[in-house]
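Chains shown are a subset, placed as in the full complex.
In order of appearance the chains are A and B, and numbering begins at 1 in each one.
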Amino acid sequence: MANQTYSLAEDKETLLEMYREMLLARRVDERMWLLNRSGSIPFVVSCQGQEVMQVAAAFALNKEEDYVLPYYRDLGVIIHFGMTTRELFLQAYAKAEDPNSGGRQMPGHFGKKKSRIVTGSSPVTTQVPHATGFALAAKMEKKPTVAFVTLGEGSSNQGDFHEGLNFAGVHKLPVITMVENNQYAISVPVNKQVACDNIADRAIGYGMKGVKVDGNDPIAVYEAVKDAHNRAVNGEGPTLIEAVSYRLTPHSSDDDDMTYRTKDEVTSEKEKDGLEQFKKFLFEKGYLTEEINNELEATIKQEINEATDYAENAPYAEVSTIADHVYGEKGDQ
Amino acid sequence: MAVLTYIQAVNQALKEEMEKDEKVFVLGEDVGKRGGVFLATAGLYEQFGEERVMDTPLAESAIAGVGIGAAMYGMRPVAEMQFADFIMPAVNQIISEAARIRYRSNNDWNSPITIRAPYGGGVHGALYHSQSIEAIFANQPGLKVVMPSSPYDVKGLLKAAIRDDDPVLFLEHKKAYRLLKEEVPEEDYVLPIGKANTVRDGDDVTVITYGLCVHFAKQAAEKLEQEGINTEILDLRTVYPLDKEAIIKAASKTGKVLLVTEDNKEGSIIGEVAAIISENCMFDLDAPIRRLAGPDVPAMPYAPTLEKEFMMNPEKIEQAIRDLAEF
């Protein structure tokens, strides 16, 4: 853990809340794999290995003013912004009550206006220009709003990354783009996705600040995002942040990662798991004890059990609703 | 009432909507000081300033994508594609995003963006400054595609598009910009998106078309009137989703249907019009449906001889109507 002067390292309450959200994300994700393997849900795409950067980044944002445009792994981001455990299982089970899409989209396609989470799709990187658009609108409306958008390192090769960041740079817009570099794009390692040493090196081409951080270090991530947030609200423009960790699971429940990487590689990376490191750090600091941790685990487990039961028993959308909301009607926004 | 050209009607609609609602803003290439390469935004930069009349970097996917983001936030962006031919890099943002945002979020989010683009030929624009692109988009639920045929319609339909709570692709025929003039009311009015318009009554032959071809069809119909052939003309106005009722009514009325487009024939939107007719009122027809369209070549060539050969014109339509009348 990089040694820090900033008080967050001393802020027990915040650190413990961060840990709780990371742990919740991890446990929710693990449960979904169980449900998938037991045949209850057809698909899961994971946050495992990225919870630390996601939650730490979200903590540096303003839940009342900012908008987040997450990608499919961002359980940590959306949990912090207000997606409930129950809602997460409702979307996993594709039930009518799911606030993300009413069961219309696959799991991992988040969106909930009430929580300032912008609806996302499957084609990667389309959210990057959207984030620029939110930032542009906020600037026009003179709001202290920042748009926070995430994507994977492979997705940073899409044209929309280039076009969206360039637009934000030219107009000095309050956008924070965080590339979650987990070192794989499905089977393709980062060195076959990009030839640059750092994704953050792309920032200079857009006239914006680029920062690379250890994604397993919550304090480093928090401070990088906080700094970017300050500059954004002060009209100093956008920032590109690259947070590096490792994808601990296969790409999704449809993937077999042993066809392109070794068990040894994965095991040795597991040892660097940011969540475990953070837990150790909290123990060392004396902020976390076995007792608190067990209690935390127990509460989370119960929360997940209840959410699973609720979602499992919730109804699907009526077949008669299939044609609803193609276009707006009187009374919609 | 003042006489306005088609492009002046575009300009006036934008000006009035921007005065009326400060959430309306324009973004695109050269829309600022330059006023747009066709002057659609002339004077707006001076009146509303750089922030609401925004020159963007040369990147259509960003023009659409940033507009979609601003629209989801609650703004009313009007994005300009400098030429319809250059909308291609933005197809992913328009189809995967704008058209699906409301449905995929189960009505939680929507994206009220208007995307304007000059399409069509007859202006020495060659392969990449003459294309009809509506067929690419006229199969995407969630999107509306509007193609006005006159200055009056431009003003009323563009205002409706900007106020629409869903994404609208607004295609303006660039040859019509200065060719078409008519009286346009000063006052504010909107025309309904999704409804076709009968621009001429007749009981011998029905012509169903849209955009600049409506003008050509009118010219043909006037000449044929002297021969005693009376032509009904239905202007689709919105080419997606189509006004099925109006199409069925117009086709049934005369029993002889000519469908006209400047686009290539195979896969053009008039194929869908023919399908609607053949499903719903085939037995009311006294002649096979006739389609008049551009040849199935990538787009119109630059050489004046070849461009002329490709383009629709009143003579081609007149002949086709006569053939049908005599059938």
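Note that a contact is a pair of C-beta atoms (placed from the backbone, for glycine too) under 8 Å apart; a residue touches a chain by one contact, two chains touch by 3 or more.
None of these values were measured; they are calculated from a predicted model.
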| request: Work out the full complex's chain counts from this file and present them as a formula in the displayed labels. | output: A x2, B x2
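Note that in this section only the chains that are shown with their structure count from here on.
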| request: Please work out the Cα centroid separation of subunit A and subunit B, and write it as a whole number of Å. | output: 41
| message | Residue numbers of subunit B touching subunit A in their complex, please. | response | 25, 51-52, 54, 56-57, 59, 61-62, 64-75, 77, 89, 92-93, 96-97, 100-110, 141-142, 144, 165-166
| task | Please name which positions on subunit A make contact with subunit B in the complex. | result | 67, 98-102, 104-105, 109, 111-113, 118-119, 121, 123, 126, 128-138, 140, 147, 159-160, 162-164, 166-167, 170-171, 324-328, 332-333
